[in-house]
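Right, I'll just put the structure down here and ask away after.
As you look at this complex, bear in mind that one protein chain is not there, while each of the others sits in place.
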Amino acid sequence: MAGLTAPAARLAFRPNWWARIGWVLLAVYVVYAFGRLDFNWPRFLVGLDNGARFIGRMLPPRIAQPDSLLKGLTESLEIAVLASFIGIMLSLPIGLFAARNLMPTWASWPARALIAAARSFHPVIVAIIFVKAVGFGALAGICALVLGSIGFIGKLFAEAIEEISLKQVEAIRATGASFMNVIAFGVMPQVFSRFIGFSTYQLDSNLRNSTMVGIVGAGGIGGTLFSAFQRFDYDFVAAILLAIIAMIMVGEVLATWVRGVFLERGKVDEE
Amino acid sequence: MNAALDHVEARTWRRFTPRQRLARFAIYIVIVAAIIASARTVEVIPEFLIDAPEQVQDLLQRMWPIAWSHYPGGVHDALMETIHIATLGTIFAIVMALPIGLAAAYNVVPSRTVNYIAKLLLVSSRSVNSLVWALLFVAIFGPGALAGTLAIAFRSIGFVGKLFGEALEEANRGTIEALEATGAPWTSRLAWGYWPQVKPAFWSIALFRWDINVRESAVLGLVGAGGIGMALDTALNLFQWNRVAMVLFSIFAVVVIAEIVVTQIRKRII
Partner (left out) sequence: MSTALAVRGLVKEYVRGKRVLDGITLDFAAAGMTAIIGASGTGKSTLLRCVNRLVEPTAGEILFGGRDIAPLKGRELREARREIGMVFQEYNLVERLTVMENLLSGRLGYVPAHKAWLRRFPQQDIDRAFDLLDQVGLTGFANQRADALSGGQRQRVGIARAVMQNPKLLLADEPTSSLDPRTSVEIMELLCEVGRRHAIPVIVNMHDVDLARRFAERIIGMSGGKVVFDATAAELNDDELKKIYGGASWLA
């Protein structure tokens, strides 16, 4: 085997040019955006200084107005509960209608359009519109969150239904079962656990959102929080924030318990 | 044939064990009680409810025609600012969430205390709405995009950190074990063992959160944290409904474009 020329250095790893370009572009963008948003070091330092003073004023947290706090929290809770209940109830049929493998186009199209519209806007914006329509207070908040729930649960539920095995549905149809029975025994067993998962997630999400729609007047602790901010009652603000976090954590625990009882394995069933 | 025929009792069939039935029943009761209690105490003013369709119609009439001309001057810059807030916020969040997410995964950092603290941080970050974070940061850093970006960042840390931690916990132990057996240090195990496995999940989470953040950034301006929300706030305060409609439309358009972008990138990367 004489006369072998030395082979060109073989690269063990081919450089991924696309990835490298991607990272460079990202770095360039960050610098660019910093400029556009007028971020600079001095501002940040001043901010940090402010921040330290701010934290000082927030601690120790003080419940300046216990009645207001309690009323706000319960109202947020109520908004979350009612909005979730109504939203879940409505999402079941709407999601069912939106499933293209079960429903004819004239039924699925409107349902899908409704779900897409419900998802398009942030709950706060929807809350503003409802405040204009039904006035200040919890009703606006409930309506806004119901729409948000339909958008979330409806979409995921429809997708779950579109992934089921139609063979099981076929077998149930072959026994002569009515439409409702086919849905109950052929479709629901396959998607029910995921529906519970989405619903508990949305309940949790509504609990968080209900604390915020008050900022635009749609009821709940958000209103209390906003007025505390405007009065510079920062220690009250801290108390309210802690109360919100506590309430949400309790909500998460409850949601996990509900999932444990209704689902076989105690967590959201993934296929 | 048996001389003494046993009485065949009707064989019963129960779908759930008694304990399960009790638990389910308890939950139903709690749910019904909560709903009834809420429905009774929530303040619904009937006049407003009846008035509602009229109000909505009035609103829609005032919004039409949409003030397209308002876009270049009042909307475009704010819209771009919103996008920057969303993107930078997401990037910061990812940078900060990665170490916390790592700390929360037991198979990466085998200390339950550290896991617990990390998870606590993540939960707190998620529990506070981006709007509330924005209020906080506006009070600290003053109104403007800085507050908005930090609000988005801090809110997203919890989201990214939690999902990322879960993806880490689902990584295949066998691969990591093999690397351990070669004597690789902890950092190499991360880079060669975990990272390739969680990469698709990571990008999926990052894109998903960016998409959500575009929506969230749009409203932060309502409390003064920069972006299109400020244009919305101004128009609302001045009751310039045509402009409000313009702003809403541009938000909608941006959200749709963001979703398309995300879907396209998803197809290519994942």
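Order as written gives the chain letters A and B; numbering starts at 1 within each chain.
Methods note: contacts are C-beta pairs under 8 Å (C-beta built on N, C-alpha and C of every residue); 3 or more make two chains touch, one makes a residue touch a chain.
Worth saying up front: this structure is predicted, and the values here are computed from it rather than measured.
Novice: Check the options A:168, A:227 or A:256 and report the residue that touches the missing chain.
Specialist: Of the candidates A:168, A:227 or A:256, A:168 is in touch with the missing chain.
Novice: List the chain B residues touching the unshown chain?
Specialist: Its contact residues with the unshown chain are 10-13, 15.
Novice: Can you list where chain A touches the absent chain?
Specialist: Touching the missing chain: residues 165, 167-168, 170-178, 180-182, 184-186, 189-190, 192-193.
By our rule, only the chains that are shown with their structure count from here on.
Novice: Could you please specify the touching residues of chain A with respect to chain B in the complex?
Specialist: Against chain B, the touching part of chain A is residues 26, 29-30, 33-34, 36-39, 43-44, 47, 50-51, 54, 74-75, 77-79, 81-82, 85, 120-122, 124-125, 128-129, 132-135, 137-139, 142, 208-209, 211-212, 215-216, 219, 222, 225-226, 229, 234, 237, 241, 244-245, 248-249, 252, 258, 261-262.
Novice: Taking the touch rule as given, give the residues of chain B at its contact with chain A in the complex, in rising order.
Specialist: Residue list for chain B touching chain A: 20, 23-24, 27, 31, 34-35, 37-39, 41-45, 48-49, 51-52, 55-56, 59, 80-81, 84-85, 87-88, 91, 123-124, 126-129, 131-132, 135-136, 139-142, 144-146, 149, 215-216, 218-219, 222-223, 226, 232, 236, 248, 251-252, 255-256.
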